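A single structure is presented below for examination.
Missing here: one protein chain of the complex. Every other protein chain is in place.
Naming follows writing order (A and B), and every chain is counted from residue 1.
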Amino acid sequence: MENVLEIRNLKKSFDGNGVLDGISLSVREGEVIVVVGPSGCGKSTLLRCVNGLEQPDGGEILLDGKPISAGNLVEVRRQIGMVFQSYDLFPHMDVLENLSLGPVKALKRPKAQVEEEARQALRRVGLEDKLHALPRQLSGGQKQRVALVRAMMMHPRMLLLDEITAALDPEMVREVLNVVLDLARDGMTMLIVTHEMRFAEAVADRVLFLENGNIVEEGKPADFFHHPTTERARQFLDTFEFTSVKKP
Amino acid sequence: MKKIVALFVALILTLSLITAAFADAQARTLDEIKESGKLVIGVFSDKKPFGYVDEFGEYQGYDVYFARRLAEDLGVALELVSVDAPNRVEYLTSAKVDIILANFTVTPERAEVVDFALPYMKVALGVVSPDAALITSVEDLRGKTLIVSKGTTAETWFTANEPEVNLLKFDTYTETFNALLDGRGDALSTDNTEVLAWAIENPGFTVGVETLGSLDTIAPAVQKGNDTVLAYIDDEIVKLAEEQFFHADYDATLKDVYGDAVDPDNLVVEGGVIE
Partner (left out) sequence: MRDLAVLFKGNNLQRLLGGLGVTLELSLVSVALSVALGLLAGVLMTLKNPVIRAAMRLWLETVRIVPQLVLLFLVYFGMAKAFNLQLSGEAAAVIVFTFWGAGEMGDLVRGAITSIPVHQRESSAALGLTRGQTWRYVLLPQAARRLIPQAINLATRMIKTTSLVMLIGVVEVLKVGSQIIDAARYDAPQGAVWVYGAVFFLYFFACWPISLAAGWLEKRWA
């Protein structure tokens, strides 16, 4: 299968602190890659470099074999959807306007056609009644579902999801992740950063463990989560486990 | 912040240099005025009875009456511009108006920045007091309390010339006149035009001294060096003496205010001649 995304020796530092220390990675069509690792390991920076929100210091990133540069950035962003941790819907637009803005203004698609598609997409995520709601009238989980639909409305080659459930109350996490699982089932290519380990295990084709700007371990989810090969990964995964303190 | 202040100072300096480098805007000559068909005169619009606007929106008053005649005799239309005391000189130096006719008292300082024509009115100090204890001369005032406003000619003149008169000073005209009504002094002094008008509307008070102190004259003013317009005004003032124009002006505009008790000759100047 084709590589949708290819990252070669990517380097990035902020004020002399290396955040990405020569990362190489390729994502095949239809593949879901989950990146995990401790805070500050460079996961978010990796995603932000891919769609040009950060300028890499070295290395290169190719989308469908073409290098991403300042010159084709706007074009590239139209092909890569991104959803962030915080609710970044546009607060002055209702849900329909949020969904239509990109396709109509960036892709110049006919408005009526886009709106019809938006209606159907909302129906699939169970929000058909929120067509004309303003973002502030939605719950956190609803906002993130709309944000996912908004990214998908661009018909992207792939999606970047940057800790999209990190700011949500626990009972809302599920409804958002269900949408992502649906997308994975439909064969969407995705690069996902998350702290939800059970979800990662369910959705991923491959898991990358990132620490200090390096890929420390890489593998299939069943192997990584149950038989990590590195000590660092084992320690990291242990932080999600608890043993009972009650005597039997 | 220091940088900004420095920049600002630089800006002001530049502006003033620019202003200084160019001559004042040149006032229009008499021929230019005739050609344009319009004479522009700055008058007060809220200083009754000299320059004001009546309830029908028409300019009226002693100054305005004369302004109309100046335009009429020149055979041009008249445009009146509303000016205020602090900016009268600016209107002339920036050539916004041809003439200022706004109760403009002639002083040596002002004569350095504008040219005054012949006077058409004179003012002096007046003293108003209650009828019951009327003050009719300066001698009457000695040892008594006189109410004045701070910064007026009255304060200056009495301080310099009549040390035996006790002065009670206030900041505003309103306070001054209220003090007289309350009986906090024996008399009140300020410009005779003011006390005369005030006495008319306050029965029980009379101006016992109508002219006192140094006589100030009131004259039209033009931009410095605008000789053609200045000459025209002077000629008019001299010529109009034949018909006693300013007495007619007085009758039309000031008589209602000052009543019959006041001798017009204490205020009006004919032909620019002060006796």
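We adopt the following convention: a residue touches a chain if its C-beta (ideal position, glycine included) is under 8 Å from a C-beta of that chain, and two chains touch if they have at least 3 such contacts.
Note that the structure is predicted; figures quoted are calculated from it, not measured.
J.: Sort through A:14, A:90 or A:240 and give me the one touching the missing partner chain.
T.: With A:14, A:90 or A:240 as choices, the missing chain is touched by A:90.
J.: Just one of B:35, B:72 or B:90 touches the chain that is missing; which is it?
T.: Answer from the full complex: B:90 touches the omitted chain.
J.: Which of these, B:34, B:48, B:110 or B:224, touches the one chain of the complex that we don't see?
T.: Of these options, the touching residue for the absent chain is B:48.
J.: Considering the whole complex, not just the chains shown, which residues of subunit B touch the missing one?
T.: Per the touch rule, subunit B residues meeting the hidden chain are 4, 7-8, 11, 15, 18-19, 21-22, 24-26, 42, 45-48, 52-57, 60, 81-84, 86-87, 90-91, 93-96, 197, 200-201, 257.
J.: Considering the whole complex rather than only what is displayed, give the residues of subunit A touching the chain that is not shown.
T.: Residues 51-53, 74-75, 77-82, 84, 86, 88-92, 101-102, 105-107, 150-151, 154 of subunit A touch the chain absent from view.
As a convention for this text, only the chains that are shown with their structure count from here on.
J.: Between subunit A and subunit B, what distance separates the C-alpha centroids? Give it in angstrom.
T.: About 82 Å, centre to centre.
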